[in-house]
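Note that this complex is displayed minus one protein chain, with the remaining chains in position.
Read from first to last, the chains carry the letters A and B; within each, the first residue is number 1.
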Amino acid sequence: MTSSSPRPHVRISKAANRYLVFDIDDVMYLRRNHNICSVFVGTMPQAPQQSAFMGLPIELMAEEAQVLVEKNVAFVVDDCNYHLARMAAAGPQDKQYLDAVKAVTSDAQRSMRESTEARKAMYANKGTSKKKEKKNKKAPDTQSSEDVTDAPLADAEEAAAATSLFDTTPEPTSATTTKNSPVTREAPEAWSATLTTSGALLTPSPGQDEQLASVDVPASYPLYAHLQDKGYFMMPGLRFGCDYNVYPGDPLRFHSHFQATGFQWNEDIKLLDLVTGGRLGTNVKKSFLIGGRVESEEQHQDETDTARDVRAFSIEWAAM
Amino acid sequence: MAYDDEDPTANPPPAIARDDPSKVEIEDVEDAEADEAVSDFRKFASSLPGGGVNGGGALKNKKAAPHVSSKTVRRGEKDFESHGTRLQENALETSRTAMHDVLSYTRTRAPDNYMTGWYFPDHWAQEAGEDEKPEGLWRRDRVVALEAEKGQMTKSMGRVLRGAPKNVPGWDKAWLLPEEALYLVERGDLLLRWPRGSIEDIFPPPEEVDGLKREVARGEDGDYELGLPLSLQAAYSLFIGNEGDRGKVTLEKFQVYSQLRRAGYLVSRASPLLDPPPPSDTQTLWQRLFSLISSPKSDTPKSHPAMGPLVKPGLYRSYEPVYHSLSLIPRHKPTPNPNTPAPEGPFTVAYHVFKSRPGFTKTNLPLPDFRIAVVNARTTDVPDLAEMEALLDSTPWDPPKVRSGAGGPGIGHMYQRLKHGWRNVIVAVNDNGMVSYLEFMETAFGEEKLFERFDAKPKQGGKKSSGRNQKGGRGGGRGGRGGRGGRR
């Protein structure tokens, strides 16, 4: 499964103490090779009126970012500063980036043209009228039978269809369009393209000498690193009142096994918390997992290997 | 067995909306995310025309958008653990491939099917100076100017800042808040651009507008010379910031904002200026006279002697004085005009939320249906009483519509009143992108005087009071259950 060729480091965008990954190849790589799936937090442009399926970026927990940095497969950049600086620099990368944008727009244009022509050809062959075709189809599909070049109105309608889901009173968009814009900036002639990542604009990546952003991990980090090391997938624990929801494999396929909460070795744990966690876990067919880093008096702790020296206990209701 | 009921709070009353059918959306989402954190992309992909995969670009995007909702795609079956079987591996691989394909999509839109917005982070900060005009429009935080408003989205997003002098470039443009701009970029509705020059280059003052000047601005790269079209990643880096950063929004707030928008709610940044003034404290002359005549029913407990019986021996013709002398502990009484200091920190109303309705206009906002504070699960503790009081008291006085006592339908509607509360607010708790919604309300059990029914005289044949006593009996017997009213 794992490819042996060296792979570029995963770029983690740090924005106001949150950690984001935008590159889908990076996301899939983390999922396949480092049992990190994280939470998709972006609106999916193909289906923007639902939250069951979410899109890029993914938001990493600070623990995940730290583990990846320790494994030397990722680097963290403070993008609020770095990104701004690169855009302001207006360097030679701009052209490369723009070329990527143009490639996407012309691709989109071409595929639109091709599909329109294919449709036209289909009509010509069948000899069916557009109107009949329209009858058989649902409303939002109809516009695409128009030629792109002479169908600004159809596009406007389409825009309305695409954006009117939350508003039950669709209104012709022409009413609002440029209503209060006396300035005659002409309507954009080009297709729009919003790339997911800034790609070339952010190259070259900050080198080793440059200050990379630090990661602030919570006190439960040793338990996280321990479970990560053992191949578990972790998700935020909010829904189960714990630090981590722990999966034995990719959450795409598997139910979670544990709700895990990290403690310091000498931190007082209320017995009531143990009962609460244990009982809740049993109700949702999970074990309540508690653990933390062993602190022994004699041996000096090796700060770099957090995953080791962690001891964990699993708690289940005994049903008696 | 499917673990479909893994959400521990089995059938909780939906937090987001008390009487709104659309609340189901959010509840569904929470269920889906409870354990099935990532839903089955195989089914999702196949629900999108053409598999939802890139290549068709905008065409597919536009076709797909209206059809897909969370309800049309069911979650896939999941296993307890790996069996090491090929079947299982194949299923996982198919899911991952579908996920990869669906998420490789690049946002493209045909001409006239998107809006263009320009990023001018300091424009209104410079123009408006320090003072926020009393309209509560967050003008200094508006950092993206739309070339033109298009589509349904702008019905609730972006504002033209009326009152700005007409010689200020962009005075007639709709300006977006960072969360609005980022949400529109995510949807694909907004092409965000980073201007190379000043705002005058993009929005020239009226007198300079002539076709000629515009042409000069375009070189061989055409429109691109004016400014870079930005990526989603760039948009996040521009708009996401720490609490209090001007022109930015925290990620936890943005995620709540966009989730509510996806669920169909209209959302505006909260401003105390948008709230109605508290009800007047002054009583009418008649009310005052009346209160002098009628015996004042004191809600504060009487002072009792240190020794002796609470209820002194004597002749009592009704239960009321007996119960009054039994009440030892002061009870909370909601007031329309509390002197609570304004909330500080995370427990502050961040967004006003409106149900979608016809005739909604952003320039004349109705009273919000919900008020939402957003907190970060990792950095915020459970609120203490002072924080919760300050948060609740910052929301408008909203007592139960059904009155208690002699003037209202009485004890039978006690639960209705307790559930409604006197003020209410929703707290959205965000744990690294996962959000839970909790509703808090101010409740006053002391306002429900259960003993009043003991003195009620059954009116024979009286239409008005028929059934009142039966209901009262039920209410009294189960009074203890109201204790959960504080949180849902």
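In this section, a residue touches a chain if its C-beta (ideal position, glycine included) is under 8 Å from a C-beta of that chain, and two chains touch if they have at least 3 such contacts.
To be clear about the criterion, contacts and distances are computed from a predicted model.
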Inset, instruction - Could you check which of "DNA replication complex GINS protein PSF3", "Apoptosis-inducing TAF9-like domain 1 family protein", "Ubiquinone biosynthesis O-methyltransferase, mitochondrial" or "tRNA-splicing endonuclease subunit Sen15 domain-containing protein" matches the UniProt name for the chain that's left out? - result: "tRNA-splicing endonuclease subunit Sen15 domain-containing protein"
Inset, instruction - Please pick, from A:A103, A:A219 or A:V275, the residue that touches the omitted chain in the full complex. - result: A:V275
Legend entry - Per the touch definition above, residue among A:M28, A:L84, A:L98 or A:A312 touching the missing chain: A:A312
Legend entry - Positions on chain A contacted by the hidden chain, ascending: 227, 230, 248, 257-258, 263-272, 274-275, 278, 281-282, 285-287, 289-292, 294-295, 311-320
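Going forward, only the chains that are shown with their structure count from here on.
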Legend entry - Whole-Å gap separating chain A and chain B, where each centre is the average of the chain's CA atoms: 23
Legend entry - Touching residues on chain A, where the partner in the complex is chain B: 13, 15-18, 20, 22, 24, 27-28, 31-32, 37-53, 55-57, 59-61, 79-80, 82-84, 87, 90, 94, 97-98, 101, 104-105, 107-108, 111-112, 115, 138, 140-141, 143-144, 148, 152, 155-156, 158-171, 173, 176-199, 201-202, 218, 235-240, 245, 248-257, 280, 283-285
